[in-house]
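First, the structure itself, so that you have it in front of you.
For this view, one protein chain was removed and the others were kept in their places.
Let's look at chain A:
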Amino acid sequence: MSTVSHPELEGIGRYEFGWADSDDAGATAQRGLSEAVVRDISAKKNEPEWMLNQRLKGLKLFAKKPMPTWGSDLSGIDFDNIKYFVRSTEKQATSWDDLPDDIKNTYDKLGIPEAEKQRLVAGVAAQYESEVVYHQINEELEKQGVIFVDTDTGLREYPELFQEYFGSVIPVGDNKFASLNTSVWSGGSFIYVPKGVHVEIPLQAYFRINTENMGQFERTLIIADEGSYVHYVEGCTAPIYSSDSLHSAVVEIVVKKNARVRYTTIQNWSNNVYNLVTKRATAAEGATMEWVDGNIGSKVTMKYPAIYLLGEHAKGETLSIAFAGEGQHQDAGAKMVHAAPHTSSSIVSKSVARGGGRTSYRGLIQVLEGSHHSASTVRCDALLVDTISRSDTYPYVDVREDDVAMGHEATVSKVSEDQLFYLMSRGMTEEEAMAMIVRGFVEPIARELPMEYALELNRLIELQMEGAVG
(Lines give C-alpha, C1' and ligand atoms only; values in the text may rest on other atoms or scores of the structure.)
Protein backbone atom coordinates (compact mmCIF):
# COMPACT_ATOMS: atom_id res chain seq x y z
CA MET A 1 0.00 0.00 0.00
CA SER A 2 2.84 2.33 0.73
CA THR A 3 3.81 2.44 -2.92
CA VAL A 4 0.71 4.37 -3.95
CA SER A 5 1.84 7.91 -4.58
CA HIS A 6 -0.38 10.91 -4.44
CA PRO A 7 0.79 13.36 -7.06
CA GLU A 8 -2.53 15.13 -6.76
CA LEU A 9 -1.40 16.50 -3.44
CA GLU A 10 1.97 17.66 -4.68
CA GLY A 11 0.69 21.14 -5.02
CA ILE A 12 -0.30 21.77 -1.43
CA GLY A 13 1.96 24.62 -0.64
CA ARG A 14 2.47 25.37 -4.34
CA TYR A 15 2.50 29.09 -4.34
CA GLU A 16 0.47 31.38 -6.50
CA PHE A 17 1.30 34.70 -4.86
CA GLY A 18 4.99 34.46 -5.62
CA TRP A 19 5.43 37.32 -8.06
CA ALA A 20 7.63 40.24 -7.03
CA ASP A 21 7.11 43.86 -7.89
CA SER A 22 9.94 46.19 -8.81
CA ASP A 23 11.66 47.14 -5.63
CA ASP A 24 13.24 50.60 -5.50
CA ALA A 25 12.56 51.22 -1.84
CA GLY A 26 13.85 47.83 -0.76
CA ALA A 27 17.00 48.12 -2.82
CA THR A 28 18.18 51.14 -0.88
CA ALA A 29 17.13 49.97 2.57
CA GLN A 30 19.81 49.34 5.13
CA ARG A 31 20.57 45.81 6.33
CA GLY A 32 21.26 44.78 9.90
CA LEU A 33 20.14 45.93 13.32
CA SER A 34 21.76 48.51 15.55
CA GLU A 35 20.82 51.31 17.90
CA ALA A 36 21.18 53.73 14.97
CA VAL A 37 18.63 51.75 12.95
CA VAL A 38 16.17 51.80 15.83
CA ARG A 39 16.66 55.54 16.46
CA ASP A 40 16.27 56.17 12.75
CA ILE A 41 12.93 54.32 12.58
CA SER A 42 11.66 56.24 15.59
CA ALA A 43 12.84 59.59 14.19
CA LYS A 44 11.27 58.93 10.77
CA LYS A 45 7.99 58.38 12.54
CA ASN A 46 8.37 61.44 14.81
CA GLU A 47 7.62 59.31 17.82
CA PRO A 48 7.37 60.51 21.41
CA GLU A 49 10.26 59.90 23.77
CA TRP A 50 8.59 57.03 25.66
CA MET A 51 8.22 54.97 22.50
CA LEU A 52 11.85 55.46 21.57
CA ASN A 53 12.78 54.29 25.05
CA GLN A 54 10.58 51.22 24.66
CA ARG A 55 12.28 50.46 21.37
CA LEU A 56 15.75 50.78 22.83
CA LYS A 57 14.76 48.58 25.75
CA GLY A 58 13.46 46.03 23.25
CA LEU A 59 16.75 46.12 21.37
CA LYS A 60 18.73 45.45 24.55
CA LEU A 61 16.51 42.57 25.58
CA PHE A 62 16.59 41.09 22.08
CA ALA A 63 20.38 41.01 22.19
CA LYS A 64 20.38 39.50 25.66
CA LYS A 65 17.84 36.73 25.21
CA PRO A 66 19.07 33.45 23.73
CA MET A 67 17.54 31.95 20.60
CA PRO A 68 14.93 29.35 21.46
CA THR A 69 16.45 25.87 21.34
CA TRP A 70 13.12 24.12 20.99
CA GLY A 71 10.63 24.06 18.18
CA SER A 72 11.87 24.65 14.67
CA ASP A 73 15.26 25.13 13.15
CA LEU A 74 15.89 28.87 13.27
CA SER A 75 19.59 28.69 12.42
CA GLY A 76 18.85 29.96 8.91
CA ILE A 77 17.90 33.44 10.11
CA ASP A 78 20.67 35.91 9.45
CA PHE A 79 19.74 38.93 11.55
CA ASP A 80 22.54 41.01 9.98
CA ASN A 81 21.21 40.51 6.49
CA ILE A 82 17.65 41.58 7.19
CA LYS A 83 16.21 44.93 6.20
CA TYR A 84 14.37 46.13 9.25
CA PHE A 85 12.52 49.07 7.77
CA VAL A 86 11.45 49.59 4.17
CA ARG A 87 9.30 52.59 3.31
CA SER A 88 7.65 52.02 -0.02
CA THR A 89 5.33 55.00 -0.32
CA GLU A 90 5.49 58.38 1.31
CA LYS A 91 1.82 58.97 1.80
CA GLN A 92 -0.99 56.69 2.91
CA ALA A 93 -3.67 56.41 0.26
CA THR A 94 -7.37 56.36 0.97
CA SER A 95 -8.47 55.26 -2.48
CA TRP A 96 -7.05 52.52 -4.67
CA ASP A 97 -6.36 54.95 -7.49
CA ASP A 98 -3.93 56.91 -5.35
CA LEU A 99 -1.74 53.87 -4.75
CA PRO A 100 1.47 53.43 -6.75
CA ASP A 101 0.82 51.03 -9.64
CA ASP A 102 3.03 48.23 -8.34
CA ILE A 103 1.27 48.09 -5.04
CA LYS A 104 -2.15 48.49 -6.55
CA ASN A 105 -1.49 45.63 -8.95
CA THR A 106 -0.42 43.43 -6.08
CA TYR A 107 -3.57 43.98 -4.11
CA ASP A 108 -5.71 43.75 -7.24
CA LYS A 109 -4.25 40.30 -7.79
CA LEU A 110 -5.04 39.39 -4.20
CA GLY A 111 -8.62 40.48 -4.80
CA ILE A 112 -8.87 43.10 -2.08
CA PRO A 113 -10.72 45.90 -3.90
CA GLU A 114 -13.30 43.31 -4.93
CA ALA A 115 -14.02 42.40 -1.34
CA GLU A 116 -14.29 46.03 -0.43
CA LYS A 117 -16.58 46.85 -3.35
CA GLN A 118 -18.87 44.04 -2.42
CA ARG A 119 -19.05 45.37 1.13
CA LEU A 120 -17.72 42.16 2.51
CA VAL A 121 -15.58 44.12 4.88
CA ALA A 122 -16.24 47.03 7.18
CA GLY A 123 -12.74 48.40 6.86
CA VAL A 124 -9.51 47.53 5.11
CA ALA A 125 -5.89 48.11 5.88
CA ALA A 126 -3.15 47.03 3.52
CA GLN A 127 0.41 46.89 4.70
CA TYR A 128 3.16 46.78 2.10
CA GLU A 129 6.65 46.29 3.53
CA SER A 130 6.92 48.19 6.79
CA GLU A 131 4.01 50.55 6.55
CA VAL A 132 0.32 50.63 5.94
CA VAL A 133 -0.21 52.07 2.45
CA TYR A 134 -3.97 52.00 2.20
CA HIS A 135 -6.65 52.52 4.74
CA GLN A 136 -10.39 52.73 4.61
CA ILE A 137 -13.14 52.42 7.15
CA ASN A 138 -16.87 52.40 6.81
CA GLU A 139 -18.27 55.86 7.66
CA GLU A 140 -21.02 54.42 9.76
CA LEU A 141 -18.50 52.79 12.08
CA GLU A 142 -16.48 55.93 12.32
CA LYS A 143 -19.58 57.76 13.53
CA GLN A 144 -20.08 55.14 16.22
CA GLY A 145 -16.61 55.90 17.46
CA VAL A 146 -14.86 52.79 16.17
CA ILE A 147 -11.19 53.49 15.64
CA PHE A 148 -9.50 51.45 12.92
CA VAL A 149 -6.20 52.95 11.83
CA ASP A 150 -2.70 51.74 11.28
CA THR A 151 -0.66 51.46 14.45
CA ASP A 152 1.64 54.40 13.64
CA THR A 153 -1.39 56.66 13.22
CA GLY A 154 -2.83 55.20 16.42
CA LEU A 155 0.23 56.33 18.34
CA ARG A 156 0.06 59.81 16.81
CA GLU A 157 -3.64 60.46 17.13
CA TYR A 158 -4.66 58.54 20.26
CA PRO A 159 -1.54 58.86 22.41
CA GLU A 160 -3.19 58.25 25.78
CA LEU A 161 -5.24 55.23 24.81
CA PHE A 162 -2.22 53.87 22.97
CA GLN A 163 0.22 54.27 25.81
CA GLU A 164 -2.21 52.72 28.28
CA TYR A 165 -2.43 49.46 26.35
CA PHE A 166 0.79 49.13 24.32
CA GLY A 167 2.83 46.31 25.82
CA SER A 168 0.20 45.65 28.50
CA VAL A 169 -0.59 42.17 27.22
CA ILE A 170 2.81 41.25 25.78
CA PRO A 171 5.57 43.05 27.68
CA VAL A 172 8.73 44.10 25.89
CA GLY A 173 10.75 41.26 27.43
CA ASP A 174 8.18 38.51 26.88
CA ASN A 175 10.36 36.54 24.48
CA LYS A 176 13.23 37.19 22.08
CA PHE A 177 11.02 37.89 19.10
CA ALA A 178 8.59 40.09 21.03
CA SER A 179 11.64 42.15 22.09
CA LEU A 180 12.75 42.35 18.48
CA ASN A 181 9.30 43.45 17.41
CA THR A 182 9.14 46.10 20.11
CA SER A 183 12.44 47.56 18.96
CA VAL A 184 11.66 47.81 15.24
CA TRP A 185 7.88 47.57 14.95
CA SER A 186 6.15 49.41 12.16
CA GLY A 187 2.63 49.25 10.83
CA GLY A 188 -0.10 46.89 11.91
CA SER A 189 -3.60 47.83 13.02
CA PHE A 190 -4.86 49.82 15.97
CA ILE A 191 -8.47 49.13 16.76
CA TYR A 192 -10.76 50.45 19.46
CA VAL A 193 -14.40 49.41 19.64
CA PRO A 194 -16.45 51.51 22.09
CA LYS A 195 -18.81 50.09 24.67
CA GLY A 196 -21.71 48.12 23.25
CA VAL A 197 -20.79 48.61 19.59
CA HIS A 198 -21.13 45.56 17.37
CA VAL A 199 -19.09 45.65 14.19
CA GLU A 200 -21.16 43.26 12.15
CA ILE A 201 -18.90 42.72 9.15
CA PRO A 202 -15.21 41.99 9.56
CA LEU A 203 -12.36 44.45 9.54
CA GLN A 204 -9.57 43.21 7.32
CA ALA A 205 -5.87 43.69 6.94
CA TYR A 206 -3.55 42.42 4.24
CA PHE A 207 0.15 42.08 4.82
CA ARG A 208 2.56 41.82 1.96
CA ILE A 209 6.33 41.54 1.97
CA ASN A 210 7.89 42.49 -1.37
CA THR A 211 11.55 43.15 -0.63
CA GLU A 212 14.02 40.28 -0.45
CA ASN A 213 15.45 39.71 3.06
CA MET A 214 12.80 41.99 4.41
CA GLY A 215 11.79 41.81 8.02
CA GLN A 216 8.18 42.71 8.61
CA PHE A 217 7.38 43.58 12.20
CA GLU A 218 3.86 44.76 12.39
CA ARG A 219 2.27 45.50 15.71
CA THR A 220 -1.42 45.15 16.23
CA LEU A 221 -3.38 46.35 19.22
CA ILE A 222 -7.10 45.70 19.59
CA ILE A 223 -9.20 46.96 22.47
CA ALA A 224 -12.81 45.81 22.62
CA ASP A 225 -14.63 47.80 25.28
CA GLU A 226 -17.41 46.36 27.41
CA GLY A 227 -20.11 44.50 25.56
CA SER A 228 -18.67 45.16 22.11
CA TYR A 229 -17.94 42.78 19.25
CA VAL A 230 -15.45 42.81 16.43
CA HIS A 231 -14.08 40.31 13.94
CA TYR A 232 -10.65 41.07 12.52
CA VAL A 233 -9.24 39.14 9.58
CA GLU A 234 -5.69 39.21 8.31
CA GLY A 235 -4.10 37.65 5.26
CA CYS A 236 -0.39 37.43 4.54
CA THR A 237 1.59 36.83 1.32
CA ALA A 238 5.08 37.39 -0.02
CA PRO A 239 7.09 36.79 -3.21
CA ILE A 240 9.38 33.80 -3.59
CA TYR A 241 13.01 34.71 -3.29
CA SER A 242 16.05 32.52 -3.01
CA SER A 243 16.97 33.85 0.41
CA ASP A 244 14.84 34.19 3.47
CA SER A 245 12.64 36.88 4.93
CA LEU A 246 11.41 37.26 8.47
CA HIS A 247 7.96 38.09 9.72
CA SER A 248 7.78 38.68 13.43
CA ALA A 249 4.60 40.33 14.55
CA VAL A 250 3.15 41.07 17.95
CA VAL A 251 -0.60 41.12 18.39
CA GLU A 252 -2.13 42.30 21.66
CA ILE A 253 -5.84 42.11 22.31
CA VAL A 254 -7.78 43.36 25.30
CA VAL A 255 -11.29 41.95 25.53
CA LYS A 256 -13.21 43.75 28.23
CA LYS A 257 -16.22 42.64 30.23
CA ASN A 258 -18.80 40.78 28.14
CA ALA A 259 -17.11 41.77 24.89
CA ARG A 260 -16.23 39.33 22.13
CA VAL A 261 -13.36 39.39 19.67
CA ARG A 262 -12.68 36.98 16.88
CA TYR A 263 -9.32 37.15 15.16
CA THR A 264 -8.83 35.19 11.96
CA THR A 265 -5.48 34.72 10.27
CA ILE A 266 -4.85 33.06 6.96
CA GLN A 267 -1.10 32.98 6.76
CA ASN A 268 0.02 32.14 3.25
CA TRP A 269 3.60 33.43 3.23
CA SER A 270 5.85 32.07 0.53
CA ASN A 271 8.13 29.19 1.48
CA ASN A 272 11.10 31.38 2.30
CA VAL A 273 9.57 33.32 5.17
CA TYR A 274 10.29 32.64 8.83
CA ASN A 275 7.04 33.42 10.59
CA LEU A 276 7.64 33.91 14.31
CA VAL A 277 4.69 35.61 15.86
CA THR A 278 3.53 36.37 19.39
CA LYS A 279 -0.22 36.69 19.78
CA ARG A 280 -1.99 37.06 23.07
CA ALA A 281 -5.36 38.22 24.34
CA THR A 282 -6.77 38.89 27.77
CA ALA A 283 -10.43 38.15 28.40
CA ALA A 284 -12.24 39.87 31.29
CA GLU A 285 -15.39 38.74 33.07
CA GLY A 286 -17.89 37.19 30.69
CA ALA A 287 -15.74 38.00 27.68
CA THR A 288 -15.12 35.70 24.74
CA MET A 289 -11.94 35.54 22.69
CA GLU A 290 -11.62 33.40 19.59
CA TRP A 291 -8.54 32.76 17.48
CA VAL A 292 -8.99 31.17 14.09
CA ASP A 293 -5.51 30.46 12.92
CA GLY A 294 -4.72 29.13 9.46
CA ASN A 295 -1.12 28.32 8.61
CA ILE A 296 -0.64 27.34 5.01
CA GLY A 297 2.51 29.10 3.87
CA SER A 298 5.94 30.03 5.27
CA LYS A 299 9.12 28.01 5.64
CA VAL A 300 8.89 27.88 9.40
CA THR A 301 6.03 29.04 11.56
CA MET A 302 6.20 29.16 15.32
CA LYS A 303 2.96 30.59 16.61
CA TYR A 304 0.89 29.77 19.67
CA PRO A 305 -1.96 32.26 20.07
CA ALA A 306 -2.67 32.66 23.77
CA ILE A 307 -5.71 33.62 25.80
CA TYR A 308 -5.48 34.69 29.43
CA LEU A 309 -8.89 34.16 30.99
CA LEU A 310 -8.77 36.77 33.73
CA GLY A 311 -12.43 37.26 34.66
CA GLU A 312 -15.13 34.87 35.83
CA HIS A 313 -16.99 33.09 33.05
CA ALA A 314 -14.48 34.23 30.45
CA LYS A 315 -14.28 31.94 27.46
CA GLY A 316 -11.47 31.18 25.04
CA GLU A 317 -11.52 29.25 21.82
CA THR A 318 -8.78 28.48 19.32
CA LEU A 319 -9.27 26.79 16.00
CA SER A 320 -6.02 26.00 14.30
CA ILE A 321 -5.38 24.52 10.91
CA ALA A 322 -2.00 23.83 9.35
CA PHE A 323 -0.74 22.49 6.03
CA ALA A 324 2.92 21.58 5.69
CA GLY A 325 4.37 20.67 2.32
CA GLU A 326 7.93 20.03 1.22
CA GLY A 327 10.46 21.97 3.27
CA GLN A 328 7.87 23.43 5.59
CA HIS A 329 7.58 23.14 9.34
CA GLN A 330 4.39 24.40 10.94
CA ASP A 331 4.98 24.47 14.67
CA ALA A 332 1.68 25.88 15.80
CA GLY A 333 -0.70 25.48 18.68
CA ALA A 334 -2.42 27.41 21.40
CA LYS A 335 -2.11 28.51 25.00
CA MET A 336 -4.90 28.92 27.49
CA VAL A 337 -4.31 30.28 30.95
CA HIS A 338 -7.25 29.96 33.33
CA ALA A 339 -6.85 32.62 36.00
CA ALA A 340 -10.43 32.95 37.26
CA PRO A 341 -13.26 30.65 38.34
CA HIS A 342 -15.80 29.29 35.88
CA THR A 343 -13.61 29.91 32.87
CA SER A 344 -13.70 27.62 29.88
CA SER A 345 -11.50 27.01 26.90
CA SER A 346 -11.40 24.79 23.89
CA ILE A 347 -8.74 24.09 21.30
CA VAL A 348 -9.30 22.25 18.06
CA SER A 349 -6.29 21.67 15.86
CA LYS A 350 -6.16 19.98 12.47
CA SER A 351 -3.04 19.48 10.45
CA VAL A 352 -2.11 17.91 7.13
CA ALA A 353 1.48 17.04 6.23
CA ARG A 354 2.76 15.89 2.86
CA GLY A 355 5.93 15.74 0.78
CA GLY A 356 8.23 15.53 3.79
CA GLY A 357 6.65 18.48 5.54
CA ARG A 358 6.28 18.54 9.29
CA THR A 359 3.41 19.73 11.44
CA SER A 360 3.68 20.06 15.20
CA TYR A 361 1.00 20.86 17.69
CA ARG A 362 2.44 22.52 20.77
CA GLY A 363 0.05 23.68 23.42
CA LEU A 364 -0.31 24.72 27.01
CA ILE A 365 -3.32 24.60 29.27
CA GLN A 366 -2.67 26.16 32.62
CA VAL A 367 -5.22 26.30 35.41
CA LEU A 368 -4.02 28.58 38.19
CA GLU A 369 -4.98 28.17 41.80
CA GLY A 370 -8.43 29.54 42.55
CA SER A 371 -9.78 28.93 39.06
CA HIS A 372 -12.29 26.40 40.29
CA HIS A 373 -15.06 25.07 38.06
CA SER A 374 -12.95 25.64 34.99
CA ALA A 375 -13.13 23.38 32.01
CA SER A 376 -10.89 22.80 29.04
CA THR A 377 -10.83 20.46 26.11
CA VAL A 378 -8.13 19.99 23.51
CA ARG A 379 -8.50 17.99 20.37
CA CYS A 380 -5.72 17.57 17.82
CA ASP A 381 -5.99 15.55 14.67
CA ALA A 382 -3.23 15.09 12.17
CA LEU A 383 -3.48 13.62 8.70
CA LEU A 384 -0.37 12.22 7.04
CA VAL A 385 -0.69 11.88 3.32
CA ASP A 386 2.51 9.95 2.60
CA THR A 387 5.22 8.05 4.40
CA ILE A 388 7.92 10.74 4.42
CA SER A 389 6.05 13.47 6.28
CA ARG A 390 5.95 13.82 10.00
CA SER A 391 3.65 15.00 12.69
CA ASP A 392 4.27 15.71 16.36
CA THR A 393 2.03 16.51 19.28
CA TYR A 394 3.31 18.24 22.39
CA PRO A 395 0.38 19.23 24.54
CA TYR A 396 1.07 20.38 28.04
CA VAL A 397 -1.41 20.57 30.85
CA ASP A 398 -0.72 22.15 34.23
CA VAL A 399 -3.54 22.02 36.74
CA ARG A 400 -3.26 23.74 40.12
CA GLU A 401 -6.86 23.49 41.16
CA ASP A 402 -8.96 20.46 41.90
CA ASP A 403 -12.38 21.52 40.75
CA VAL A 404 -11.78 21.42 37.04
CA ALA A 405 -12.48 19.22 34.06
CA MET A 406 -9.68 18.75 31.61
CA GLY A 407 -9.44 16.68 28.49
CA HIS A 408 -6.91 16.25 25.74
CA GLU A 409 -7.13 13.93 22.81
CA ALA A 410 -4.99 13.50 19.73
CA THR A 411 -5.04 11.21 16.76
CA VAL A 412 -2.70 10.80 13.86
CA SER A 413 -3.93 8.96 10.83
CA LYS A 414 -3.10 8.44 7.23
CA VAL A 415 -5.48 8.65 4.32
CA SER A 416 -6.74 5.11 4.24
CA GLU A 417 -6.77 3.04 1.11
CA ASP A 418 -10.24 1.86 2.12
CA GLN A 419 -11.62 5.38 2.00
CA LEU A 420 -9.99 6.02 -1.35
CA PHE A 421 -11.20 2.73 -2.75
CA TYR A 422 -14.74 3.35 -1.57
CA LEU A 423 -14.94 6.79 -3.15
CA MET A 424 -13.30 5.62 -6.36
CA SER A 425 -15.70 2.72 -6.65
CA ARG A 426 -18.43 5.37 -6.62
CA GLY A 427 -16.95 6.86 -9.77
CA MET A 428 -14.58 9.47 -8.41
CA THR A 429 -11.07 9.85 -9.70
CA GLU A 430 -8.33 9.34 -7.15
CA GLU A 431 -7.65 13.08 -7.16
CA GLU A 432 -11.24 13.93 -6.42
CA ALA A 433 -11.40 11.29 -3.72
CA MET A 434 -8.23 12.55 -2.06
CA ALA A 435 -9.47 16.13 -2.22
CA MET A 436 -12.76 15.13 -0.66
CA ILE A 437 -11.03 13.32 2.21
CA VAL A 438 -8.75 16.26 2.92
CA ARG A 439 -11.65 18.71 2.71
CA GLY A 440 -13.75 16.60 5.02
CA PHE A 441 -10.87 16.45 7.48
CA VAL A 442 -10.50 20.24 7.70
CA GLU A 443 -14.20 21.02 7.37
CA PRO A 444 -14.90 21.63 11.08
CA ILE A 445 -12.51 24.56 10.91
CA ALA A 446 -13.13 25.69 7.36
CA ARG A 447 -16.74 26.37 8.20
CA GLU A 448 -15.66 28.87 10.85
CA LEU A 449 -13.80 30.97 8.31
CA PRO A 450 -15.36 34.01 6.64
CA MET A 451 -16.91 32.83 3.41
CA GLU A 452 -14.30 34.16 1.02
CA TYR A 453 -11.53 32.53 3.01
CA ALA A 454 -13.37 29.24 3.25
CA LEU A 455 -13.72 29.35 -0.52
CA GLU A 456 -10.06 30.20 -0.82
CA LEU A 457 -9.12 27.21 1.32
CA ASN A 458 -11.31 24.87 -0.69
CA ARG A 459 -9.92 26.30 -3.89
CA LEU A 460 -6.42 25.68 -2.64
CA ILE A 461 -7.13 22.04 -1.94
CA GLU A 462 -8.94 21.68 -5.26
CA LEU A 463 -6.16 23.38 -7.19
CA GLN A 464 -3.70 20.78 -6.03
CA MET A 465 -5.95 18.03 -7.32
CA GLU A 466 -6.31 19.68 -10.70
CA GLY A 467 -2.57 20.00 -11.01
CA ALA A 468 -2.23 16.26 -10.96
CA VAL A 469 -4.33 15.57 -14.02
CA GLY A 470 -1.75 16.85 -16.50
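Here are a few things to note about the model shown:
As a convention for this text, contacts are C-beta pairs under 8 Å (C-beta built on N, C-alpha and C of every residue); 3 or more make two chains touch, one makes a residue touch a chain; residues count from 1.
What we mean here is this: contacts and distances are computed from a predicted model.
You can't see one chain of this complex, but its UniProt record names it "Fe-S cluster assembly protein SufD", from the set "biotin--[biotin carboxyl-carrier protein] ligase", "NADH-quinone oxidoreductase subunit E", "Sugar ABC transporter permease" or "Fe-S cluster assembly protein SufD". Of the candidate positions A:46, A:75 or A:242, contact with the unshown chain belongs to A:75.
Touch with the chain that is not drawn comes from one residue among A:412, A:436 or A:454, which is A:412.
Across the interface with the omitted chain, chain A contributes residues 1-2, 66, 69-70, 72-73, 75, 353, 360, 382, 384-414.
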